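Of the protein chains in this complex, all but one are displayed in their positions.
On to chain A.
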Amino acid sequence: MKSSAIAVSGLRKAYGDKAVLDGIDFEVAAGTVFSLLGPNGAGKTTTVNVLATLLRADAGTVLVAGHDVATATRQVRAAIGVTGQFAAVDDLLTGRENLRLMADLKRVPSGDRVVTGLLERFDLVESADRTVSAYSGGMRRKLDLAMTLVGRPRIIFLDEPTTGLDPRSRRTMWGIVRELVAEGTTVFLTTQYLEEADQLADRIAVLDQGRLVAQGTPDELKRRIPGTHVRLRFADLDELDTAARILTGATRDDQELILRVPSDGESRSLRALLDRLDEHMINAQEFSVHTPDLDDVFLALTGRTSAEVIAQ
């Protein structure tokens, strides 16, 4: 059994009379990726800020790297690296100078080598000596994460690291997270994307209005939500009836005239499904492949969609 890198129990935080975190408990094993999944306003950033010593909790205990964040703040800070939602870089310095600043503040021996290594790893060598104000959003994120990695912190907090990134940068970011874990780093990651949590995390916790509504491995969690399925919409009830009879395992919605057929979404099985409809001369007016997203998770776990959660 691995020791806990992070242990949180009974964590509460309120702003005024609005409870942002309403008693949450979880543990993160050392060397694993833990993902906190939730829509905007669920309390993800507040959680990160408390764990990263930027915010004091109202109640509960939080141990990070074995130290209490409330009493052993310095020891916690020495063990962690934080990349927030908004790139914390110095615009007037160059990329290299930003990294050098981190290396100096952390008293990293042979800082030049570390800085050069990170610039290469994050593909920032060409723009290393340009001031950061000229960087693109993706480059700023990369530099931000590189700055966090200076001095090899044992535990890294990433608050929505891929929000607003293009798909390619997102994949790069995922690759970096996997490398970090391979090196033994513990990663605490918040995200709005189920796919991201699924791709990266060893354990996922779903946060909804300051409470954890589910916790488990990605597989455990996915068992509780509808899997990938094909949605077919028909013109009338007769066609829906016929289709429901020939496609086993489907669930129907008479009101919307929709049939949901479980499927792996691969082309071969989709072709088989369409062929089957053709054999019985049935035409679906609408056809779509639906992969579960955060909305499905929320609908399954809380009975509401994430949009409804935000609207409240």
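Basically, a residue touches a chain if its C-beta (ideal position, glycine included) is under 8 Å from a C-beta of that chain, and two chains touch if they have at least 3 such contacts; residues count from 1.
The criterion applied here is as follows: contacts and distances are computed from a predicted model.
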"histidine kinase", "RNA polymerase subunit sigma-24", "Transport permease protein" or "CDC27 family protein" - which is the UniProt name of the missing chain: "Transport permease protein"
Given A:24, A:52, A:124 or A:282, the one touching the chain that is not displayed: A:52
Contact with the hidden chain (one of A:5, A:21, A:36 or A:80): A:80
Residue of A:58, A:104, A:166 or A:220 in touch with the missing chain, whole complex considered: A:104
Touch list for chain A against the chain that is not drawn: 52-54, 74, 77-78, 80, 82, 84, 86-93, 97, 101, 104-107, 131, 147-148
